[in-house]
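Everything on this sheet refers to the single structure shown next.
Only one protein chain is missing; all other protein chains are in place.
The letters A, B, C and D name the chains in turn, as written, and every chain counts its residues from 1.
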C-alpha cells in the first residue's frame, strides 16, 4: 500500500491551513497518500491524529490548530500540546504541531499572513523530514528559523 | 448489539447540557443506544468517560463540563482537558469535550444561551463525525465556526 | 472477600476530612470494607490511591486534599489533579477527588465548615455512585450542586 | 537481597538535602540498603527515580529538589511534579517528593533551615511509611503538619 502522511485541522480556525498543508505535501511527497481529517477545535487534535495513524498507518501527521485569546484557550492549547506530544511518543511517528494564536496580530490581514506562512513552512519541514530523514534540518540547526515570521538568524 | 454513544455530564453544571446532548444524539443517531453517566464535577469526566467506554463499548462520547470562575477551577479545567485527551488517545474513540466557563458571561440568561448553543452544536458535530466519518467536517475547515457564539467566519 | 472502598487523606490538611469520609462511607455502605491510608500532602495522593487499589482491589477511592495559598501549592494541586485522573483512567475505578484550598476563606471557622461540608457531600456522592451505579446522580445533572457551599441551582 | 530505599538529589540545590535524607534513612531503616543517585536539576528527578527503582528494586524513593525563582523554574517544578507522580503510579512504589523553592525566604540562613527541616521531616515520613505501612501517619491525619515550617495544627 502507498505510504501516507496525515493532515488534521479544525473548523475553529479562521484560515484554511489544512488546505495549504495538503497542497505542500502533495507537491513535495508525490509518492504518498495524503489523508485529511477535520475536527472542531484544538483539544480534538491529539485523538484525531491517533485515530488517523491507527486507521491509515501514516508515517507522519501535521496538525493545524487555532487558539483563541481567552485564558481558557491558553489552557486548551497546553492540554492539546501535551496530548500531541503523547501521541508522538506512544506511536513513534512524526507529528508537526502548527499553531496560530488569535492574539498574535490585531490586523486580520496580518494574522492570515502568519497562518499561511506558518502552515506552508511547517508542511515543508515535514516534507524534508519524511523525504530525507531526521538529519534533514541539521544544516539549519541553531539558525533562528521562524514560521509565521521572518527568520531571526543566529546570534 | 446496537452500537452506542456516551454522554457524561455533571451535577456542578447550571444548565442541563447532558439532556440537550441526549436529545440531539437520539434524533441524529436513531440506530444507536445513547448511554448517559453523571458525575459531580469536571475532574470526574475523564474517568467516567473511560468507564463508560469500557462498559458499553461506545464508539464516541460527549462530555459536558462547567468551570467555575476561581483560579483553582481553571487548573481543574486544565487537568480535566488533559485527562479527556488521554482517554481519547488510549481508547481510540472520539471524545468531544464541551465546556462552559462561568465567567464567559455575567448575565445568567446569556450564560445559559451559551451553554445550550454549545451543547447542541457540539452534539451535532458528534453526530456528523459518527455518521459520516472523519471527513464530515472538512468542508467547514478553517471557516471560523464557533459553539456558544455566532460563527466568526474565515479571514 | 468483602468489597472495599478506599479513603486517602493527608497530614497537611487542617481538618480531619478523612475521618468524616470514613463515617459517611461506613454508614452508607455497610457491606463494604473501608480502607484508609494517610500521606503527607496532596502530591502523594495519586500514588497512594493506586497502591490502595492494587493492594485491596477497592471499587472506588475518595481522596481528601488541602492546598496551601502559595503559587507553588497551586502547581502542586494541578500535578495532583492530573495524577488522580491518570489513576482513575488507568485502573477504571471511581476516584472522587475532594480538595479544600486554604484561601477559600480567611475565617478559620468558615474554612472548617467548607472542609466538613465538602468531605461529607462528596462521600455521599461516592456512596450513591457505588450503590446505584453511574446514573445515580443523573436526576441532579445540571442542577448547580456545590460541595462546601450552598447549591447555586440551575439557571 | 537486602531491601532498599532510594535517594535522588541535585547539584542545583544549595543545601545537601540528600545527605540529610541518607542519614535519617540509615538510622531509621537499619535493615535497608540506601542507594543515592544525583542529577543536575529537578526535571531530571523522575527519570532518575525510575532508573533507580528499575536497577535496585527499591521499595521507596525520596527525591530532593530545589526550585529557582523565575517563572520558567515554576513550570519546571510543575513538569517534575507530574513526572514523579507518573513514576509513582506506574511503579506502585512510594515516592516522597521534597521541594524547596528559592523564594520561600530571602534570608539564606532561613532558607537553609527550611531545607534542612523539610528534608529531615520528610525522610522521617518515609521511614514511618516503609516500617509501619500506609496507616503509619493516620493518627496525624488532618493535624496541619508542615515540613520546613512549624506545624500549624488542626482548625
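Note that a residue touches a chain if its C-beta (ideal position, glycine included) is under 8 Å from a C-beta of that chain, and two chains touch if they have at least 3 such contacts.
Bear in mind that the values here come from a model prediction, so they are computed numbers and not experimental data.
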| item | value |
| --- | --- |
| Residues of chain A in contact with the chain not shown | 67, 74, 77-78, 81-82, 84-86, 88-89, 92-97, 99, 101, 122, 125, 129, 134-138, 140-147, 152-155 |
| Touching residues on chain D - with respect to the absent chain | 9-19, 36-40, 43-44, 46-48, 50-52, 54, 70-72, 75-76, 78-80, 82-83, 86-87, 90, 108-109, 111-112, 115 |
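Please note the rule applied: only the chains that are shown with their structure count from here on.
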| item | value |
| --- | --- |
| Self-contact between copies chain C and chain D, residue sets same or different by half | different |
| Separation of chain A from chain B, taking each centre as the mean of its C-alpha atoms, in whole Å | 24 |
| Separation of mean Cα positions, chain D and chain A [Å, integer] | 39 |
| Where chain D touches two or more other chains at once, by residue number | none |
| Overall pattern in which the protein chains touch one another (line/ring/star/complete/other) | line |
